[in-house]
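Quick notes on the structure that follows.
For this view, one protein chain was removed and the others were kept in their places.
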Amino acid sequence: MERFEYANPTTVKDATELLGATWADAQVLAGGTDLISLMKDYVVSPKRVVNIKGIAELGKITPGTAGTQIGATVSLDDLTSNRAVRAAYPSLVTAALGITSPQIRNMGTVGGDLCQRPRCWYFRQGYGLLAMKDGKSLVPNGENLYHAIFGGGPAYFVSPSSLGPALIALGAQIKISSPTATRTVGADKFFVNPQSADMREVDLKPNEIVTAIVIPPGVTKNATYEVRQKEALDWPLATASVALKMTGTKIASARVVLGHVAPTPWVAAGAEKWLAGKSIDEATAEAAGAAAVEGAKPLSQNEYKVQLAKVAVKRALLAAAGKAV
Amino acid sequence: MPNYSWPPMDKRRIMGQRISRLDGPVKASGRAKYNSDLNPQGLLHATLLTCPHAHAKIKSIDTKPAEQMKGVAAVRVISKEGTEIQWAGTEVVAIAAETEAIAIDAARAIKVEYEILPHLVHEHDLAAAGTRARASGETIEGDPDKAFADAEVTSEGEYGIPVITHCCLEPHGSIVQWSGDKVEAWPSTQNVSGFPGSLAQPLSIPATQIHVHMDYMGGGFGSKFTADRWDVEAAQLSKAAGGRPVKMFLDRATELTIAGVRPSAYAKIKTAAKKDGTFTGWQSQTWASGGFAGGGGLNATLFPYVYTKVPNKRINHTAVSINAGTQRAWRAPAHPQISFLCCSALEDLAAKLEMSSLDFFLKNADLTIRPDVYRAQLTKAAEMIEWQKNWHQRGDKTAGPIKRGLGIGVNTWGGLGHASACRTTINADGSVAVDLGTQDLGTATRTMVAMVAAETFGLGIGQIKIGLGDSRFPVSGASGGSTTIGGVTVSTRKAAVNALGKIFDLLAPIMNVPADQLEAVDGRIQQKGNPSKSMTWLQACAKLGTQTISETGENVPRDAPKEGLINQGASGVQMADVSVDIETGVVKINRIVAVQDCGLVVNPKTAESQVFGACIMSCCAALTEERVMDQTLGRVMNADMEFYKLAGIADIGEILVHMDITPEHDKKGIIGLGEPPAIGGVAAIANAVANAIGVRVPMVPLTPKRVLGALSNRRMA
Partner (left out) sequence: MNPKDEGKKKRRSAFSRRGFLQGFGAGTGVLATGVLAPEQAEAAPATPVQGPGEVAITLTINGKPQNVKVEPRATLCDTLRTALDVTGAKRVCDRGTCGACTVIVDKKVVYGCTVLAIDAAGKRIETIEGLAVAPKLHPVSKAFWDNDAQQCGYCTPGFVMAAKGFLDRNPNPTLEQVKKGLGGNLCRCGTYVGIRKAVLQAAKEMQGGRNA
């Protein structure tokens, strides 16, 4: 890790002012579960690290009529222990508990989960988000076992966020502050599929921080299903989060979002459309899964992820409907 | 000659008991100091600059930027200009500095120019290996062509098991201090007595000037037998820095890249049988890579695994050289791979015969090297895994996505004790020291040495002071190949019996009992069978006055079996019960059973731990563990513990261990146990998956990708 200077501000204003005009100037430290490793591997070498855990207002979960606000530095453990969150957003809780290391859940934060960098091993070895070497992506003919099946390139990493798919399905908004302004962006717009090497995979500027996530009320049923090989700490191979607005036993509208299959959480619009007006049973869920993976373009080693995404959608829907998976 | 034989099974007070390991308290409280924990006065921290290319020639090296950095104490070029490097991770420069951070900063400041050369890092596609593949000859027994022509049933398959790494949790490395003409070394090694010898040559100093210390070590599994380049460099850096101690332990990525791998193994196998299940013919074409040297070590004499007496066989092997870190011994070198390849092919043959693989393995037991042992073990394991209740023909036909299956894997190993010498000292105050230049890798060597000594002296194990992990102690062999337990128990037993003989000689005139009529039991020396004529251990030792007894004992491997104390030839059977989700390809282990023979079991508690551990390592290799290399970059992509996946506490199912502890096994003597149970588990799990889902997954680890791939190939067929 390169040397850096360190600041521990107590206000959002201070924190954003300590950030820089470029990513190389400063990085935000919250849980540290990703940043410290990125720095050890020289993937990022900021000149300054700004710890935002000292900002009290970012550490709170605030229920309200306009929805539940979750501060950016709320730990994953606090998130999953919160009674209101557990009752209303099982999809979020399942996703957070899918990180099967208590240590990570204690350290890792909600904001950090959204802003963590991809685990793509080409990225981690210094080849950038597009994994380019000599003008060519290393991924399509390389070791792409864990890479994207959606998105169409030129980036093939998968978004590592556990909470992202659930938050998009729940219609969450993300609050962002810079030294001079605050703004709110839909969770579905927050994640970006970079089209060039200088783009970032999230909609954040170097001097901005995520301050909170707001989940609107109104979703009745939601669930997440993650396919992972190990029960101990391991990255999922594919996940699906669903949120359903119901009219009686019928789905009025559905959100179906896949995780770990594209450079962003991947909204399965085909499945959403197909589900409208249906009631959930095994056959509907199965068909929704099939609709969700239409148009997938697997790489040389990851065709299996199409099947996993399909099953994840089916099982998430059945779980949302309270049916045994 | 004194009688060294083990006390009869029913007379042993300590050996054979379930004794908790002596170093458990220090390990479980964090008080055990591993060499990587030490912070001696004046310590410098060292690191390596390694080559990022799989094949390259060094054009130039500029170390000045590092040398000029504040806090840098010494910089040494390991691979000089002009060196042709054959795998990524090769050591290029070593740096010692006041802190580890400075050393790493300095390494990054060094500029190396390379001429990049073409490389090959994959061996699974033999056709693509070209001139890098070297056939190592054909072995034929009987008439395999006729056997296949006459066969009533034949089976064919392809199987593969990739390179895995040792991934020792304590990385390779050492602290070394070279001051004046003396070298003090604190390495993490499986070979305390041999370490000075392997360090002496590269340092050009006599081994007698090198002193090695190691109380605890954090895992070796076959990869830590000699002083490595980094140990040598630690010494050189120490010398260059004026004799300050230098600490050089590999970072995790380097550890996983260059500190040893287990070779891969791939095979095309054909088998033949009669309709009644009699196994008649075997043909295998295998290939493997253990790195640049090719290797792989798939010894033809081990094929087909334990069923080597099949009358007709043809065996070919090809070694493939790749530009990757080199192989080192890995718990039972070559055996887990061969067991997996062969047991998979035999299970497939049994399925083709529509026969239970248990019946097939039993029916052909006479073709194995130890028919009676395997028959008994297969039967016992089948009972433990509830084979009769749970076995079905290939392909679980029950409804739903979860399919359950059973599978078998077998093992064999030598495990004869290595050369070992021990010194036992008895002092007039009654204290007893047992010293030998061995090491405890976590196998409970320390505990078992104490048990043997305590048994011999009639004392409690707490009364014996064990000294090991010091190269000044009498020489013991490297801890590899399951040779330690046999070696150290014999040398300890002999040294203790010899020392006790001296005590008896001293006491005979005093107690007025002939020396050969004395015995040591329950903290007393007494006339055999007559406690009324006795004195306490303390009283007895007090008679030494100003003397000290110091006796040695030795295990000489070539004589050992004749003496009956130790033996070779362990057998075992593993069975697995798995559930496979055929929609996701995720395999869950329900249960693994292991039935294991290792002759006389010194400590059933720690012996079982060895078997549990071996089964768990098998779970990792069967389900998750695999080195991934990228052909374009020529580098290991998962040189970390995130994508180099080891099973966690929830991933291993229930494990049941049955040690064959009977008078019959006991009389064989002590046989090493480290390797054998680490052999059969992968085959058992892979076979259970085939039994569950109805189709062979040709390659392990059995990832969702591979399981789904096998299922979808079947659907297409």
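Letters A and B name the chains as they come in the text, with residue numbers starting at 1 for each one.
FYI, a contact is a pair of C-beta atoms (placed from the backbone, for glycine too) under 8 Å apart; a residue touches a chain by one contact, two chains touch by 3 or more.
Treat the numbers as computed from the prediction; the structure is a model and nothing was measured.
Student: Which shown chains does the chain we cannot see touch?
Tutor: Visible chains that the missing one touches: A, B.
Student: Decide which residue listed in B:Gly24, B:Pro206, B:Gly460 or B:Gly564 touches the omitted chain of the complex.
Tutor: B:Gly24
Student: Who touches the missing chain here, B:Thr443, B:Thr456, B:Asn498 or B:Gln596?
Tutor: B:Thr443
Student: Among B:Cys343, B:Cys615 or B:Val707, which residue is in touch with the absent chain?
Tutor: The missing chain is touched by B:Cys615.
Student: Based on the whole complex, identify which of A:Thr62, A:Asn106 or A:Thr247 touches the chain you can't see.
Tutor: A:Asn106
Student: Name, in rising order, the residues on chain B that touch the hidden chain in the full complex.
Tutor: 20-21, 23-25, 27-34, 36-37, 39, 45, 99-101, 167-171, 216-219, 221, 251-252, 441-444, 605-606, 608-610, 612-617, 640-642, 646-650, 652, 655
Student: If the missing chain were put back, which residues of chain A would it touch?
Tutor: 1-10, 13-15, 17-18, 20-22, 24-25, 29, 32-33, 36-37, 39-40, 47-49, 51, 53, 77, 100-104, 106-107, 179, 231-233
As a convention for this text, only the chains that are shown with their structure count from here on.
Student: Can you check how far apart chain A and chain B are, centre to centre, with Cα atoms defining each centre and the answer in Å?
Tutor: Whole-Å distance between the two chain centres: 41.
Student: What residues of chain A sit close enough to touch chain B in their complex?
Tutor: 1-3, 42, 100, 119, 121-122, 125, 133, 138, 141-143, 145-146, 227-235, 237, 301-304, 307-308, 311
Student: Mind listing the chain B positions that touch chain A in their complex?
Tutor: The contact residues of chain B facing chain A are 101, 105, 108, 583-586, 623-624, 628-633, 635, 637-638, 642-643, 645, 647-651, 703-705, 708-709.
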